[in-house]
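Dropping the structure in here first, questions after.
What you see is the complex with one protein chain gone and the rest in place.
Moving on, here comes chain A:
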Amino acid sequence: MSAQLGKVLSLILCERFGPVVEKVGTYLFQYGTTPLLYIKRNTELPLSKVKESLCILIKYRLVSFVPNKNENVANYSLDAEKVLLMLRYPKYINLIKKKFGDESEMIIEEILQRSYWTASELILKVHERLSKNTENTVPLLELKEKFISLVTAKYLIRLPYSEGDKPIPDLKINDKELHLVPNIDIKQLINAKSSTVHDFLDRNIYWTVNFDRFHQDMRDKIIVTAFTIKFDENAGEFVKLLLQQMYIRTEPWADVSNPVPILEIKDLLKKQTREASGGSFQIYLKEAFTQFAWEIVEQCVLEKFDSKAARIFRLVKLKKYIESDQIQQLAMIPAKEAKRLSYQLLEENFLKNPRT
């Protein structure tokens, strides 16, 4: 798995950052946390190139660093998850396009391309791009509103910054500042358009994409569509409302939501048939996904083999441990065929023999 992961990572890096960065990234993936000089020695690249690649990787938040014992030197490590997320960038952009429209899409796209940027420069750039493409220009004020709505909806967060002047900066941010709406001076932006001097109020305040928020949206969408497919559209709609209400009193990534009163959902549906006994519902978020995963696995077995193999697979899942004789009896499949199928399943690692 790890070797495969390494190959994928190096392909992703090579496509986006070129062979030099790819070499440094792959080295960091293979050897974990290492200081600069080790990377230089073992990649056999010139020091300036190694430095530049590390800068790029840090800029795109794919590499993180912590100070070594010697405080002037840092240890670098590659964040493999973040590299994989680069494959999802189109999905993030598309999600915003659907939810907030084209201008917001462009904001997210620009930020993803640069990893982080100041609000003022970002708005100016998007304004410039929009005025190039279309005849009717979008006013800067409207773009500012769009940006702020992305911040308040937590799709954008502030980048951690460093305080003090250490050789290895200690990047921190407190939770309040993450979603604090920035001070953007429209007058300054208009002035900046005509002049070449750029000096904005928010010079050192960078904004970046909050991947977690996107994943939350994607998860909700998966749950809703799964319910719609499995039951019907009403069920999908109901779960959607349930999820919407859930966020009022539950942490987004909790395994199980806190109870949501049915009355609230009825209120939402504007149905006047109020019953005395309301009751409340919980969403088992984690359980729902475990269920989805099982269904996908069963579907895989069904597609790869046949319905009989799927039957054996479900039987083993149900019983957890089962003797091969029992499989033949309970699945009602002739002995020879059952043996052949369970052997095939075993060989392709769909089943496991606990004794070996």
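The definition used in the following text is that contacts are C-beta pairs under 8 Å (C-beta built on N, C-alpha and C of every residue); 3 or more make two chains touch, one makes a residue touch a chain; residues count from 1.
The criterion applied here is as follows: contacts and distances are computed from a predicted model.
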According to its UniProt record, the missing chain among "Transcription initiation factor TFIID subunit D4", "DNA-directed RNA polymerase III subunit", "Mitochondrial import inner membrane translocase subunit tim17" or "RBR-type E3 ubiquitin transferase" is "DNA-directed RNA polymerase III subunit"
Option touching the unshown chain, where A:32, A:90, A:139 or A:334 are the choices: A:90
May I ask which residue of A:4, A:72, A:307 or A:349 touches the chain that does not appear here? A:72
Of A:37, A:141 or A:335, the residue touching the omitted chain is A:37
In the whole complex, of A:16, A:179, A:240 or A:266, the residue touching the missing chain would be A:16
Considering the whole complex rather than only what is displayed, give the residues of chain A touching the chain that is not shown. 15-21, 36-37, 40, 45-49, 51-56, 58-60, 65, 70, 72-74, 89-91, 93-94, 109, 112-113, 159, 161-162, 167-169, 171, 204, 206, 303-304
